[in-house]
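Of the protein chains in this complex, one is absent; all others appear in place.
Chain lettering (A, B, C, D, E, F and G) follows the sequence in which the chains are written, and residue indices restart at 1 in each chain.
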Amino acid sequence: MWVEGNEVLTNALEIGGRSFQSRLMVGTGKYADNPTMVQAIEASGAQIVTVAVRRVNLDRSQDENILHHLSPDKFFLLANTAGCYNADEAVRYARLAREAGFNEFVKLEVIGDQKTLMPDVVGLVEATKVLVTEGFQVMAYTNDDVVTALRLEDAGCAAVMPLASPIGSGLGLLNPYNIRTIKHRLSLPIIVDAGVGTASDACVTMEQGVDGILMNTAIAAASNPVAMAGAMKLAVEAGRLAFMSGPMPRKEVAKPSSPTKGMLDQT
Amino acid sequence: MWVEGNEVLTNALEIGGRSFQSRLMVGTGKYADNPTMVQAIEASGAQIVTVAVRRVNLDRSQDENILHHLSPDKFFLLANTAGCYNADEAVRYARLAREAGFNEFVKLEVIGDQKTLMPDVVGLVEATKVLVTEGFQVMAYTNDDVVTALRLEDAGCAAVMPLASPIGSGLGLLNPYNIRTIKHRLSLPIIVDAGVGTASDACVTMEQGVDGILMNTAIAAASNPVAMAGAMKLAVEAGRLAFMSGPMPRKEVAKPSSPTKGMLDQT
Amino acid sequence: MWVEGNEVLTNALEIGGRSFQSRLMVGTGKYADNPTMVQAIEASGAQIVTVAVRRVNLDRSQDENILHHLSPDKFFLLANTAGCYNADEAVRYARLAREAGFNEFVKLEVIGDQKTLMPDVVGLVEATKVLVTEGFQVMAYTNDDVVTALRLEDAGCAAVMPLASPIGSGLGLLNPYNIRTIKHRLSLPIIVDAGVGTASDACVTMEQGVDGILMNTAIAAASNPVAMAGAMKLAVEAGRLAFMSGPMPRKEVAKPSSPTKGMLDQT
Amino acid sequence: MWVEGNEVLTNALEIGGRSFQSRLMVGTGKYADNPTMVQAIEASGAQIVTVAVRRVNLDRSQDENILHHLSPDKFFLLANTAGCYNADEAVRYARLAREAGFNEFVKLEVIGDQKTLMPDVVGLVEATKVLVTEGFQVMAYTNDDVVTALRLEDAGCAAVMPLASPIGSGLGLLNPYNIRTIKHRLSLPIIVDAGVGTASDACVTMEQGVDGILMNTAIAAASNPVAMAGAMKLAVEAGRLAFMSGPMPRKEVAKPSSPTKGMLDQT
Amino acid sequence: MESHKLQINVTVNGQARSSQAGQSLDVLLRELQLDSRMVVVEHNGVIVRRPDLVETRLDEGDNVELVHFVGGG
Amino acid sequence: MESHKLQINVTVNGQARSSQAGQSLDVLLRELQLDSRMVVVEHNGVIVRRPDLVETRLDEGDNVELVHFVGGG
Amino acid sequence: MESHKLQINVTVNGQARSSQAGQSLDVLLRELQLDSRMVVVEHNGVIVRRPDLVETRLDEGDNVELVHFVGGG
Partner (left out) sequence: MESHKLQINVTVNGQARSSQAGQSLDVLLRELQLDSRMVVVEHNGVIVRRPDLVETRLDEGDNVELVHFVGGG
């Protein structure tokens, strides 16, 4: 990310034994059309791209298949279990996804409530345990509760993915304290997933010290998705770099930037 | 800034009849040493660089002179009137600065209070009028009051520079509403000057629609000023691009990113 | 609370079949001395007062016993299970508390992490189910996750008690959105427990529409606990009343309070 | 306000040599009808009540005159110069108001911009100087700029009245830092005027240490103005008392409220 | 005699009004059914204190402003 | 003879469909013009790996789910 | 005679204590100068209701927990 000089600033993101250069991961849903999706994803610089597992539409199957638009050689396809409301269902979708043959990773979602799309943390931990036993690299979409995050770490997740705010809401980082706490207490990579609305949300989220961000709607639902994808790429890099750079302390005192010495005598 | 496609996203910043590519302007004060300053400024990508007017130190004059470190061919040197507490004094410094021969621009500061370094808006408008008559391009450091900003526009400023928070405080953008209001009501370029503390502050400031940001301490007082300068460059670009991209609306409702159709039958 | 006129503004708080006039509940821990505690609790106007269950200190037992200071005829003693780290332990403490003979209510805490004192929501739901079967009125201290809150409602709680921020932190209401969401989605009384630091925190929390607040440290650790208790009483009432009064809409537009007509002719 | 014990908590508000018990001042504009206005003002507990100076409507003059509804024996009528756009006009209105014979106080407004109703600080200082010379007690409505506030103090104001946010916007306290700074730097009473939207806004404003609040729209435009007036009364008292009580320090660390000693042995 | 008094044009609160030359402000208020204790009078830009209302008389082209306190914030 | 094969009822992605008894999943995919490299097949709740598609045959009442990757977040 | 009663070892609130075999919990509380209305007693993990304190007797190795309400939040 930061190529000049300091090695510590340039380190890659390691998840489940794999190494990624970009800390921005993007979804592939909700775009007006596929060319816009492809351009936006390219502008985002993302390597990890999420996809959903759904039935083939037997009537007009061709165009839906994401593989017609995104090459698995170029992008790391991270299947999700979106839409699953219990552990068994999520495990079933995860197994189907792995069978597609790209990788052993899954973005595990066990939704607990249809209105808020907040996770069911009990089902989430349960599904994680099953999938870890089967050799999956589980990246678990969760709320911002540190205790659940610790349980997910114990259960063998590859990464924990707390939300910034509800999926698709664009409300931004509602509770920076909780995200910071999760980052401090866990050893796993923390990828904030869901809720980012604009570039400054992404930037301030990265400044909490987390390892990456996954977003979809903020790009797909912008007036200009391709340009917003570029903005998000810059914002994630800016936030990461600022975090690594050690920002100045904030204080309720003004201090001149120009020298106070060397002023002329009053005429 | 944004080179692919959409022309409206790539427009330059026009101030006082000159055109600038970078929307980040940086100060040259408070660095631990000159090589760090030079590296940081280069990393920031800034074209406009502020300098102060001070007496030559007759004992060890060589090293202080900024021209020994920054070439006026490479950077646009914007002299400030920092440290001036009334209109006459500020006008005197501005005239001395112009005599250095680089350009007719001045970052006009008329400080009204030593503790907060907040501007004296009465003296500021007065000094602006004098300098405009003498042909200066005045960029006026001011508070976030829209009425004062309108008066400065009437007085013939080239740009209005409201603060985000007090100079050197790093408190970030305390009142986005006021900054947004100033941008909406004035036709002049609005450059937010002072108070930015970290990258997300810069990003969210640009997202208010302003034309640029000037900062010094946030870079100079970071643990790693050169890396922070790079972060600020990215953050300003990210914020500008996000603003131009039309962010999604924020709403207190969750919406799935993956299709709700095509789910499998329950087993 | 609000005695003039409108009946809807004066309704009592109903929990577990009992009716309470005050929406402020207070803890009894961390006071410098018992007389201060008693005075503060009286100034708070609270009816529900929490107590902990602990071993009698066999060496100097007299003064610790809260019953020597607070009459159970005057206050409704709500025993907590603070310090319990699993469901079984919490159930044991709840049973001991009930045996004291005052009431069938328990403030159920199942802590999941010693550093943050955040609840273990799995153990919490489990303990709730056991205690509800045994006829307890369970008031469950939980995080601000709506799915867990819904599970607690399903499990038969008498009230759900989401936190504003960590116990004893005084960070205030970190995520108003989550608290509002819990209130909207549940039918149970919602009592915000933990994290309030000062009066405005209490006021803004009540304005989310919740039914009450429980606090301890904000009063006990103020410089003047008795006066702060009075402030909290007022703040809770103010917040409740403002919520019931239907606040004006916020809008980014100024509107004069004085008539624009009837101005004099310019002289 | 706080009648038990501590004398320092009960001090009255002194402005221009007069002493007031209530720290909440209210306007009389924008009510649906006069009986609601009267009830709301009574519920607010305010002593100082603002009124505007306008032409008698020669066709139906009776009902407009505020003196038909509010007795000057019961309330302290504070005339404003709302609607005045320069110093001369404001001075004219102030003189007319004083001639009504109630008191020598004026809430001085010199508006600088019709859209935001933000003050013209140059005209404000100028009008203040004239009125002070003529023996007025000037309470100056101003923005949240500390330098202007200092100039107003120098000019002889009786109180400085910075805004929380634009008149009638209900946006609440946009910049607590600026208000705190004004309070710290001036010796005069600071009354925050304009922008409060709901009770918690009033409470948090008082917690900055200011001496009082003046509001109008937040009460008049609430769904239930009388109840909201009661809420504001409580909120102002709560905020003042909390400020005087010395709130606990906020810290990002949890601390138990119940003893960690005295736990039972595990069974 | 009263009936012979000269008619003059004055402006009261921005409205044209005909009056009699030499009419006092006191009488004007009474004609307008205004209670002088409730109103402040400005006559040609100068405030007229209540005791002086009887003495102050209208002339051709005079401008009178009658103000009072109304609801405001 | 082919023409004598028994007709059976199966469910594919929730839709009733008639097929021939003993037809392989591989043939089913071809009939549906689906590329087996792009699709994952679940047969009566059990995933069928690609090499086994030829061997796995349909029976009366079988439930087949054909899934693939679509856009999602 | 009292003096001949068998000495036993019990644990009360985590502290070792010697007592007499067959001593009732009621007596134990009195020895400890505790008011039974203020204390809840758990005997070998089972809560002993107040009326039963007189009947419940200590045996070798018994574990007794005596709890009450203290300040807490």
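As a convention for this text, a contact is a pair of C-beta atoms (placed from the backbone, for glycine too) under 8 Å apart; a residue touches a chain by one contact, two chains touch by 3 or more.
A quick note: this is a predicted structure, and the numbers were derived from the prediction, not measured.
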| item | value |
| --- | --- |
| Hidden partner chain, touching residue among B:G27, B:G45, B:G212 or B:G230 | B:G27 |
| Chain not shown, touching residues in chain B | 26-31, 37, 50-56, 58, 61, 64-67, 77, 79-80, 82, 95-97, 99-100, 167, 214-217, 220 |
| Where the missing chain touches chain A, by residue | 256-259, 262, 264-265, 267 |
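Note that in this section only the chains that are shown with their structure count from here on.
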| item | value |
| --- | --- |
| Number of hops, chain C to chain G, where each hop joins two touching chains | 1 |
| Touching both chain C and chain E (chains) | D |
| Farthest-lying chain, centroid of Cα atoms versus that of chain D | F |
| Distance between chain centroids, defined by C-alpha means - chain A, chain D (Å) | 46 |
| Gap in Å, rounded to a whole number, between the CA centres of chain F and chain D | 75 |
| In chain A, residues with contacts to at least two other chains | 27, 29-30, 52, 54-55, 80, 82, 115-116, 118, 167, 171, 177, 181, 216-217, 220, 252 |
| Residue numbers of chain E (touch at least two other chains) | 14, 42, 65, 67, 70-73 |
